[in-house]
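Structure record follows, encoded as structure tokens.
Every protein chain except one is present and positioned as in the full complex.
Moving on, here comes chain A:
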Amino acid sequence: MTAEVTTAPVEAPPAFPLSRSRCPLSPPPEYARLREEQSVSRVTLRVSGKQVWVVTQHEQVRQVLGSPDMSSNWKLPGYPLQVPLPPEVLESLELPLVAMDPPDHTVRRRALIPELTARRMQALRPRIQEVTDEHITAMLAKGGPVDLIQELAVPVPSLVFCDLIGVAPDNVGFFRHYAEQMVNRDISPEEMGAAQYEMEMHLQGLVAQKTETPGDDVLSRVIIKNKVTQELEHNDIVALARMLLFGGFDTTANIIGLGTVALLQNPEQLAQVKADPSLMPRAIEELLRYLSISDSATARVATKDVEIGGVLIRAGEGIIALNGSANRDDRFFANPDELDIHRDAKGHLAFGHGNHQCPGANLVRVELDCVFSTLFRRIPELRLAAPVEELEFKHDQLIYGLYSLPVTW
């Protein structure tokens, strides 16, 4: 008897990122198919042509992010870099916290997180409220239609960021420009390198100045504490400042924009939160899950052979643990494709999982609470000034969001 031999068709793995054709607020429809049929599969990175794995089920994403056999080190050859960093720039780059492994990661993370505790972030609430109110007052004075991204979504987190690192608000334009460059998939490697260099110089200067004359901000407090513990070098502190910029700037602005659209598209649920602001914290958690703006930021490279979902991943191979796909896995969330502000969205992986889990999460929660509560209270008639199909979504960016969002009232 001859065994029937089936050979898998030889197809080039699909290009990553996959496209979001169906609905701009939903992840690529292909994720749903992969989760069911081939939950761990290969893709080809558009930026480099490299083949890497994507992992799509909630349980598997947690497994990858919780595994000690996964590295975040961008310099390892197999790491799935998603921005076009030229090799010489990468080589000389001081790796940010997010790209470090224990024990280096552990020491630096412990220096930062006491400054970003829930209590400290709640203490920023009055300032965040003030900034939010100022910008909404300005919007009202201007009259609609306005671009909500430029008028509110970008200014609030950028000014909060200036507070965190203790620089005067008039520096904000410089940081905004840099943040935009860094997540751009289309700029040349030279431009990327030049922007990195300029920011490096700026942050070097800032840390030197804060070491000399510390203020009352996150960066200064890390510096003051370090004078006692002596665990970090000057450059480590520069890297932490860069990390705050890199992690905390563009992300919050994007979720403010997308979250506003998602709420406006679900008027019944919006009416409920407007009527009962105590629903806001749950609604925010649900928006974070539903929108999963940094879906592919949770990337790793295996340092040992590991098996995930029955697939053998070899040491040295790259993996993108798609948190946006995990957050739509019906093994974990009922009716995952529905936005439901009443659901208990805890356990979502939009902030990652394990030892790199986003330490900015509680700041994001306070910012979103101030912004959404105030926006819909002060401008209850807020509506889109263009059809959703015409909005400019950031399909070409690492962190998903909107380039602009025309609204009126």
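Note that a residue touches a chain if its C-beta (ideal position, glycine included) is under 8 Å from a C-beta of that chain, and two chains touch if they have at least 3 such contacts; residues count from 1.
Everything below uses one rule, namely that contacts and distances are computed from a predicted model.
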Candidate names "ABC transporter permease", "Fructose dehydrogenase large subunit", "FAD-binding PCMH-type domain-containing protein" or "Ferredoxin"; UniProt protein name, chain not shown: "Ferredoxin"
Listed residues A:Leu18, A:Leu97, A:Leu116 or A:Met192, member touching the removed chain: A:Leu116
Which of A:Arg20, A:His58, A:Arg300 or A:His353 contacts the chain that the document leaves out: A:His353
Interface with the undisplayed chain - residues on chain A: 66, 109-110, 112-119, 121-122, 344, 346-347, 351, 353-355, 357-359, 361-362, 365
